[in-house]
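A single protein chain has been removed from this complex, and every other one stays in its place.
By written order: A and B. Residues from 1 in each chain.
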Amino acid sequence: MPKRVAIVGIGQTKHEESKGHYMYHETDFEAAKRALDDASLSRGDLDTVIASGWDAIDGRTLSDMHTCMAIGGYLKDSSHAGEDGIMALVYAYLRIASGLFDVALVAGHGHREASIDAVTRVVFDPLFTRPAGRNYIITMAMQANSYMHKHGVSKEQAAKVVVKNRANGARNPYAHLDSPVTLEDVLASAPVAYPLKALDCPPESVGGVALILAAEDVVRRITDKPVWIRGIGWAIESYEMGDKDLAEIPSLAAAAQRAYKMAGIRRPLNELDLAEVHEATSFHELMDYEALGFAKPGQGAKLIDEGTTEMGGKLPVNPSGGSLCANLFGASGLVRAAEAALQLRGDAHGRQVAGASLALAHGLSAPSGAAAPTNCVAILERG
Amino acid sequence: MTQEEEILIMPGAWNLPFRHTAGRFASRFFRELRDNKKIFGVRCPECRRVLLPPRPFCERCFASIDEWVEVGNQGTLELFTICYVPFLGLPPPPIATIMVKLDGADGCLSHILGGIDLSDVDKAPELVKIGMRVEAVWRDERKGEIGDIEYFRPVKSSRRA
Partner (left out) sequence: MARRVAIVGVGLTKCSSHRRDVTYPELVHEAVSAALADANLKAKDIDAVVYGSMDPFDGVFALERWNVDACVGAGAANMPFLKLTTGGTTGGSTALGGYYHVTSGMFDVVLTVASQRVGETLEAQLVLNTAIDPIYERWMGGGAITVVANQASSHFHYYGTTEEDLAMVAAKNYACALNNPYAHLQRHLTVEDALKMRMLSWPLRLSDCCPSSDGACAIIFASEERAAKITKTPAWVRGKGQITDNYYIGDRPWFQDWDGLTMLAQRVYKEARINNPLQELDVAELYNAFTIQEIIECEALGFCEPGKGAELVRKGVTDMGGELPVCPSGGTLCTNPIGATGLIRIGEAALQVMGKADKRQVPNVKTALGHVWGAAIGFHVLMILDKEKP
């Protein structure tokens, strides 16, 4: 029987345009320190640490030599998910559920030291795809266009997602972009890759995030406000974009089904109190609604039209403002889990969803955009 | 298959630009090299070790650091090798890479050893010894980078710290 696992400490830095006064691994350090302080723990209480992020984005192969030290890993059993930080959470969960570790710290960071466009180009295989001009944002745009075309979704409907998230982000002190925008602002913003406009795309932010996970036997010694991981699922999908229907996100649907099954959730729209989803673009948040079972295929935009996912709606999505307001490329998924956990503790202040007790956190680990993304879904519950 | 098929090799290259943030710790360290020819370490408030290169936190104590300590221009060579093969993008051989424990520091600085003829593979290891005293040789034109110390060279006198 796996051990039950809870989130017992949460730490984030302010996410922003740059942090010139910081060395590369200081965002991890600040986030880890904050998470330890939040849990009233010290480095000595940690049994294992899991770092995350893409080495090529960091410009340092073996980035965990730096980051594992920055998150308390000295002489400890550590590892490094070469993925978005949400997958470090997955690995820490597995280690604790095993009963072999009691307390784990997971962390992630976003930097702007690399050209993400250039690095995500070399994810593509050098034989067939790379010469055809692909990178992260171009594949996401192709996916958005496929979705728009198949289901008759409009650019205005996608723009409403931006308006909603930017309004939410204005109430989040950690957010990078903290000013609201109008529908007209979004539609008039500079074209990036059809159908994406500048404001449909997340910013690139500098910041760090860390979570502390603990086994059920020690949780109560640490906190009286644990956030339990009730369900968790993750899945990858094929690399060849020609093999797939780009209007769907099958890995997210598979991840959600596993997490729902584990948590005993049948009707997510009714049972969940909020969701923090990792929207790759504004269009993707609508696609996420469908893959997560909040809406039927092709019906995602209805939720934004009807206000279902606004603050005050039936299922607020991204009260934090989502990755459209702060985007750590390599840890935005873990930020979603941190934000969902803050909500369940009642610590989300100006962006709090009243009385939240069950939340969904979604993380996207996609170095190559729409080619072979991994999606992870965690169901979190107030303890 | 009667005839071996021709296998093609596709050329590839990454040219990825990066801008690495030095942050306030490395920036101050490099400014001191450039402006004052001084080498600074930092002291951990808990274990009291003087660490080089300067860093914002001590990995062992997990404490934030804010105390700066000037260390000597001279120190003891703790480790070395002499590399004889050229590597793309690295300085030309022969090159003696060393770890030097500067006077007043608890950790070592990574640098190179100069002022010695390393070309004879058999003789060179006799000229470089663990435990030998070395000193920094400064460039006249300093840019605020680790290369402002051109290299370390053996201290002429036999004076020991």
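Everything below uses one rule, namely that contacts are C-beta pairs under 8 Å (C-beta built on N, C-alpha and C of every residue); 3 or more make two chains touch, one makes a residue touch a chain.
Because the structure is predicted, anything quoted here is derived from the model rather than measured.
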item: Residue of A:Ala254, A:Leu272 or A:Ala356 in touch with the missing chain, whole complex considered; value: A:Ala254
item: Among B:Arg43, B:His111 or B:Arg133, the residue in touch with the chain that has been omitted; value: B:His111
item: Chain B residues that touch the omitted chain in the full complex; value: 7, 9, 12, 14, 18, 20, 22-23, 26, 49, 51-53, 55, 59-60, 78-85, 87-91, 95, 97, 99, 101, 106-112, 121, 124-125, 129-130, 145-147
item: Absent-chain interface as seen on chain A, which is shown; value: 1-2, 23-24, 49, 54-56, 59-62, 64-66, 68-69, 73-83, 87, 90-91, 93-95, 97-100, 119-120, 122-127, 233-240, 243, 250-251, 253-255, 258, 367-368, 371-372, 374
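Everything below uses one rule, namely that only the chains that are shown with their structure count from here on.
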item: Centre-to-centre distance between chain B and chain A (centres being mean Cα positions), rounded to whole Å; value: 38
item: Chain A-facing residues of chain B, complex; value: 10, 12, 14, 16-26, 55-57, 59-62, 64
item: Chain B contact footprint on chain A (complex, rising order); value: 18-24, 26, 29, 33, 36, 42-43, 56, 59, 69-70, 72, 74, 111-115, 118-119, 122, 126-127
